[in-house]
Every structure is written in C-alpha cells, then in structure tokens.
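The complex appears here without one of its protein chains, the remainder shown in place.
Which chain is which? They are A, B and C, in the order written, and residues in each are numbered from 1.
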Amino acid sequence: MTKKAFIKITLKEEVLDPQGKAVLSVLKSSGYNNVKDVRVGKYIEIDMDEGKSASLKDEAEDISEKVLSNPLIEEFSIEIK
Amino acid sequence: MTKKAFIKITLKEEVLDPQGKAVLSVLKSSGYNNVKDVRVGKYIEIDMDEGKSASLKDEAEDISEKVLSNPLIEEFSIEIK
Amino acid sequence: MNKTEKPSGKLFGLAIDEYEKISELLGREPDDFELGIFSAMWSEHCSYKSSKVYLETLPTKGGKVLIGPGENAGVVDFGDGDALVFKMESHNHPSFIEPFQGSATGVGGIMRDIFTMGARPVANLNSLRFGSFSHHRTPYYLSEVVKGIGFYGNCMGVPTVGGEVVFDECYNDNILVNAFTIGIAKKDGIFLSSECEIGNTVVYVGSATGMDGIHGATMASEEFDLKKNKKRSTVQVGDPFTEKLLLEACLEAMKKKLIVSIQDMGAAGLTSSSFEMADKSEKGMIIDLDAIPLRTFGMTPVEMMLSESQERMLIACEREKFELLKAVFDKWGLNCVNAGEVIKEKVIKFYYKSKIYKTLDIDTVVNGPEYKRPVKKPDYLKEIMPVKINNYKIPENLNDIAVKIVTHPNIASKRTVFTQYDYTIGTATVVPPGFSAAVLRVSGNYEEENKNKSKNDSKGFLLNVNGNSKYAYLDPFTGGMLAVVECARNITACGGSPAALTDCLNFASPEDPEIMWQFAEVVKGIKSAAINLNTPVISGNVSFYNETAKKEGDKTYVSKIYPTPVIGMLGFIKDIGKIITPYFKEEGDEIYLLGEVKGNLGGSLYMDLAYGNFRQKPADLDLDYEVRLQNCLRSLIDKGFLKSAADVSEGGIFTALAESAITNPEKTLGFVVDYDIKGRRIDEFLFSEFEQAFIVTAGKELSGSQGSIAAEILTEYGIKLEKIGMVKKDIMKINSIINLKSGKIKKGYYSVI
Partner (left out) sequence: MNNKNIKAGIIVFPGSNCDFDVYRVLNEVFDASASFIWHKDKIKDLKKYDFVVIPGGFSYGDYLRSGALAARSPVMELVKDYALDGGIVLGICNGFQILLETGLLEGVMLTNNSLKFECKDVYLKTLNFDTPFTCAIKRDSVLKMPIAHHDGNYFATGGIINDLNKKVGVIFKYCDKEGNITDKSNPNGSMHNIAGISNKTNNVMGLMPHPERSSEKILGSEDGGYIFRSIIKYIKEK
C-alpha cells in the first residue's frame, strides 16, 4: 500500500530569509497592511510503499534530515497519512 | 492580536515537477527504495494582525491567489492558527 | 470534440474551407485524431502557409553558407573544418501567458534546434519587447521573462551574450520573446532530420509526455481572445536540468555514430517531428503509441500526438545499434524507447493498444494550404510624411532633452538584465554584453579527447540581434532593411565581417491585408539589405497573430503590435586580437565622424520626446554607400588605426558620443566636440538617428605618420573622415550648446532599468 509523507521545511528563526522579506515588501506595497512577517519554506510530498520498511516515519525522518533539509538553517516536521 | 496563516502551495497534478523528479532519482539511487514519487512545493507562513481586516482567511486567500501562487500551474491551501 | 463548434468560423484553428479540404482529401469528415493532426500541421506555426511565398524570395545561398533554411537550423562554414549553426525563434504567446515558463521553454526549444544538428550550443542571445515602461504589467513581464531566460540558459551552461530590450505601448497586450542560439560543430559532423533509412528504428528519447501545451501549436496561430481563458491550463514547464542531460546524451550518441537522423519535438511535438522527419527523408513510419512514456495517466492518442512536453527528441537509428544508443541514454538517466520503424510506404501507421489504430498519408498531412493572402497598403501610411522641421521650434533647453534621451528606457543600459545571465561561462566571451556586438573566441576544447578542438585559436565570431519596430511601422521596407543594416554596423564597428543572418518576423494577423502588406514590404527590405551586405538568410521564424481583442467600456478593438522584424547576425574576425570596443579609451584621444550625416529627424526618439510626435517618414538608406562605409571602417580597424567605433543608432550622434564616454568599464570619460554644422539645425546634428556614420576615436595615429595610409583607404572607398573633437574627462560639451556632466549621465544611464 502507498502512503504519503507530508514534510514541511522551514528556516530556523535566527536565519535571515531574503525571499520572505521580498514577499513581505511586495505585500505591503500592494496594500496588505495587516501582514507583519513572511517566511518562505518548502512543502514536500513523498509517496511511499509501506512494503518492506520497518517504519515509514523513520524513513521519512531520515530522508528529511539527510537530503531534504540542511540542519544548519532548517527545521522540518513530518506527517504521514 | 497576531495570527498566523500557514499556506501550502503545490503544483497542479498534471504539471511537470522537475525538482520532484530530480529528488526522486537521488533518493532512489541512495537506496530509499520505498519512495515512489516526490513533489516539491512551497510552505509559507504569514504573521497577520487581526486588527482591521474583516476576515483573515479572506485576506490570506487573496494573497495566496494573487501574489504567492501562480494559478496557472499551482494550487494552494490555507490554515489559520 | 464538440462538432457544433464547426460553423463558428474556426475549428481548432482551421478555417472552414480548410476543414472542407481535409474532408475532401480523406473522403469523409476527419475524426478527432485526424483533426488534431491536421490542425497542428496546417497551423500557421507549422506550415508557414501565409508567409512561404515571401520567404522564398530571400537570398539563402552563397558566401559561407553550408545549409540554408529547411533544417532545424542553418549552418555556416567557419573554416578549419568548423561549422557554426544558428537560428532564432519566437516564444511570444506562451511568454505572455506565463512569462517565466514561456521564456524559459523558448530558450530550451531553440537550443534543442541547435544540438539536434550535432552542434554544441556556445551562445544565446535574445530580443525582448514589452509594453510601455510605465505600464503596470511591464515590471512583472520584464522580471519574469528575464528570470526565465536566465534560469534555462544558466543551468544549461550556455552563456547569454547579448540581446535587446525594447519598451513600447504597442506591446502592452502582446509581449515578444525571440531567442537565438548558436552552436559549433565539425563540418563533417552535422546531423539532419532528412536522412532516415528504411528499417531504422524510430526512437523516442527524453522526458515523458504529459498534457503540457496541448494545442499549443494551434494556439500560437490564433488571436488572443479574452474569453479563451481555458487554454491557459496548457502551460509547458521547462526542465533545463533534463535538457542538459539530453544535450550531453545526444552529442555522445552522435560522436559514437549511433544516430542516423534526428529531430527535436518542438511545436506540435510528436506530430510534427514524425511527419517532418518521414517527409523530408521521403519515407514512412510506424509509430507505436503504446511505447510512448507518459507522465499523465490515460492520455488519448491525439493528446500524445499534440503534447508539447519539453526536452524530448525523435531519433532514427540502425536497428542493431538501438541497444548501444539506449546504453548512452541510460547513463544520463533518460528515457530511450523503441517507438516504431521507418518504412518505405509514405504513410504513418499508428499502433495503439497493440492494434493498428490509424494510417495517415504523409503528403496529405504535410502539404497543407499555401496562401497568397490579399495585401493593401495601410491607410495610416498616407499621413506619414517627411518631417517639416521648420514647423517645430528648437526647444530652449537641449541639455534637458539630451538627458531624457540617454536615460530613456530604450536607450539606457540593460545591465540589470544581462547580469542575470551567465555570460562568462565557456571561457569564450571576449566582449561581453553591454557593447555593440558580442565577440567570442573558439575556446575549442569541448570534448575530452580534443576531437572538436579547432585548429585555429586566433579566429573569433561576433553576434548581434536588432530590430526597430517603430521604423518598420513608419516605413516597413526601411524597417526591414534597417534591422539587417544595424546588425551589420554593430559587427563591423568591432572589426568583424558580417557573414549570415537569421530572422524572426513578428506580426499581427496575416488575414488583415494591411498587415500582410507590411509583411511583404519588410521581407523586401530584409532581402535587399541581405543581398547588398552579402549576408544570406540561413534560418528564421515567423510569428503571426500577435494581436489581442480588447474591451474598453462597451467598445471592442484589436490591440496589434507594430511589424517587428528582428535580425540575428553572425560575423567573423580572423584575428581576434584586432577587435575594438565602442567605448572611448583615453583622455586626449581624437574623436572623428566617419561617414555622412543627413540630419533627418523623422521617426526619431527626439521628435517623440521633444514634440510628442514621431509619426514621420524616416530617412532612406543608401545601401551602396553603406557597404563602402562598412568596408572602409573594417579596413581602418584591421590596420589598427582606431581605438573605438560606435554606430549612430537610436538617440543619434549625441547618444553615440555619450555612450562611448560612459561605458568604459574602468573610468568615466567625456568629450568636447566642436563641429561646423553647416547651416543645419543643431538638433538635426545631435539627434537624427541611424545615420550612415560612425563615431570613431584614435590616438595620434590618424594625424601622424599613418595618416597617409588612412587617407588612401578613405579615398579607395570614397568615405569622409572628419575630426570633430577630443576625449575628455567628466564633461560632455558640444558646440557650446550641450554642456553636461558625465558622472550624472552615467548614473542615470545605469539606473533606469
């Protein structure tokens, strides 16, 4: 059976986010005055076979840590459905 | 009060995802054999003042449609917390 | 497919009588599959049905031409066994719909045209046109298009070395993105789409087929209509990473002699590649639709045939070599499937679900209609008269106007554009973007075993793209001619010799007789300039229907672009060490005017900015004189007499001087010019455009001992050289009328865009 892992990758708080800053300034100049801050991250969906793997969660964790994110600047969270 | 809008932006199903394709091939050759497919999207957090806006959800919707996503190739979903 | 659409005038881009012709040829009404194929192949985009009769009149042979139009790109002899392959193509409509992906896939498409020929792409250029600089959508289009071009070219590792960016309100509703690529090959290593042999395996390589761009080919041939929004779901997404792999895999397979014939899948994807390859080779094909790698589940046969998914190729290979071919594509991680066979009978037999699905006669499909559409000289031209300058009072402050001109978005530096392109990769860019023409050397060593290395390191080539739609609107013949001439001037000004050209002809609907008249005139202009300058047309592209139905209140109207011929030109130089650049070099150098100044302000930017009216007839061009002038300049450069040379283009002599002073990368220079204008108005001297003249500088050479040799050259060609001033630091002065500070001008020039 196939399951899906949904992975959110976000920049750590102390890391500067030039993209987010750029979006923020666009939003402000477009009149969205309620907006206070913007942070841009990644959202990754992985289709996985439940098949042989001991734990999908562990595998997704491993992938997120070793490939998808850079632990120096990013954090991730995983949801399996 | 400040609230947060969490926005997921994903490519429409029929649209080619070159990033996802490249990640998939690397995951496979790194021995993650359970992985069947990968799609890469964006995850955006917006801090918003509840202040004057009639509905935060509406404003986030508006922003997602007009600024953050490209409706020709992308879809989005919003959560407010 | 909804048959009730039929009476509405057009069906899938086909006119009613075209539909009827198809029914007649088939002996019945076409089904969906056939209709899809015919509508793609008979579209303007694939069939050139309105433009063919004119394009056939262009000079395509002679000089260094090895292969003219007809293949994926044209080929020119570069000496020492080397060949250069180039072409320009439009991607206007897709870029208007989705500027990032549209421009990116445009660049990807033109590069495939080049490497299918067996050439490694070594440089890209582009010609971009956006709506008026102040239009609210313009910044969006500019930024996305430039990002898209950079995204694709940079990732491919092909330097983008030049181009042009023009803003004009005639492009508010139809932007233009024309992309040019040149590649280098061995003369005996050129691959064609016309050489497949009976029994060859038909091979599909590259990305899987998805729903991208379905009906793209027919879309490109239809006027934009605000209501046809549903066509917007067919955006093609570019994947330059995959194309880089495809490039390496194709070149490797070619080197290993595993390919007999090859054609890229561009507009109308599998349809045009299979029919064209079979037709040009005078063979037929079996195409097994079950073999096509699909990205989207459940695609129908007609969808597979019309998909414009990018990064795919069709190859014919010897049956016994298929496994070797597959091994190459496997190494690069790409699909490579046996998708059919070349057969004798000139038909394409489609298999689907393991059964024969359809058989289509190749001649019938390929030999679509050809039109000599009605032409009519446009009414507006009646009002376009030579400028009566004495009806216009000279503005009090010409300094202000001068500043306005050099800081006009169409003149100002495009640095923020081209610094987003990697122009140094390849270690071949000798003169980068920002000056008249890009100059490249042959860095040669493209393959590990030095196989492709040229025997000659000192030679170089020059590249340039140009078009002037305002002039083409005011006088289509002159506009066509001028585009060619300006390219040649830019190349000559660096010391190069123009060799061959490619064109991209962007127009509104050919069904409008006035547009068709403009088209005919433009082609005539290109033809006469190309013949005189001996620069044959080796490839090109026509983009019609650059118009959009608009609604304003309850009025509807059609927003049409000006006729926009864009020329891309290649020039050669034997000794790259002799190249000069257009900017001033040293304080104290002498400034000369080489050529003649007529002083016609018709159609100039000056008329537009000073009086709000540019609708006058531009000056004529004397092609005979032009050839002598350019030959003369080239001789002077070759002798090493000159330090800089700049042509007098938009913005006139003032702009040529100002740009020469401020574009020196190391310092800010200026000039003092004192010139007897012989009773002419000063504004005619300063601002008249596209004069048959160059601003050149020299050290003491020209007045010193070498002066007599220079004088001989001038006499030989019958060209006048007059000293007009001197290079200075920091100030710009002309006849005590213009008095400006270089620093201020420089700042403006580099910060507008």
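Structural remarks
We adopt the following convention: contacts are C-beta pairs under 8 Å (C-beta built on N, C-alpha and C of every residue); 3 or more make two chains touch, one makes a residue touch a chain.
On a predicted model such as this, the values are computed, not experimentally measured, just so you know.
The chain omitted from view is touched by exactly one of C:C46, C:V75, C:C155 or C:M211, namely C:C155.
Among C:V375, C:I425, C:L623 or C:I731, the one in contact with the hidden chain is C:I425. Here one chain is not drawn; of C:E44, C:D113 or C:D239, the residue touching it is C:D239. On the side of chain A, the interface with the absent chain consists of residues 15-16, 18-19, 22, 42, 66-68, 70, 72-73, using the contact rule stated above.
Interface residues of chain B facing the missing partner chain: 18-19, 22-23, 26, 29-30, 40.
Contact residues of chain C toward the unshown chain are 147, 150, 154-157, 239-242, 244-245, 331-333, 418-427, 429-430, 441, 443-446, 448, 576-577.
Operating definition for what follows: only the chains that are shown with their structure count from here on.
Between the CA-based centres of chain B and chain C the separation comes to 37 Å, rounded to the whole angstrom.
Chain A and chain C have CA centres that are 41 Å apart.
A straight line joining the Cα centres of chain A and chain B is 9 Å long. Across the assembly, chain B contributes no residue that touches 2 or more other chains.
Within the complex formed with chain B, the residues of chain A that make contact are 2, 8-10, 20, 23, 26-27, 30, 32-53, 56, 59, 62-63, 67-68. Interface of chain B with chain C (complex): residues 14-18, 21-22, 25, 70, 72-73. Those residues of chain C that touch chain B in the shared complex are 97-98, 101, 207, 210-212, 232-233, 235, 237-239, 241-242, 295-296, 309-310, 333.
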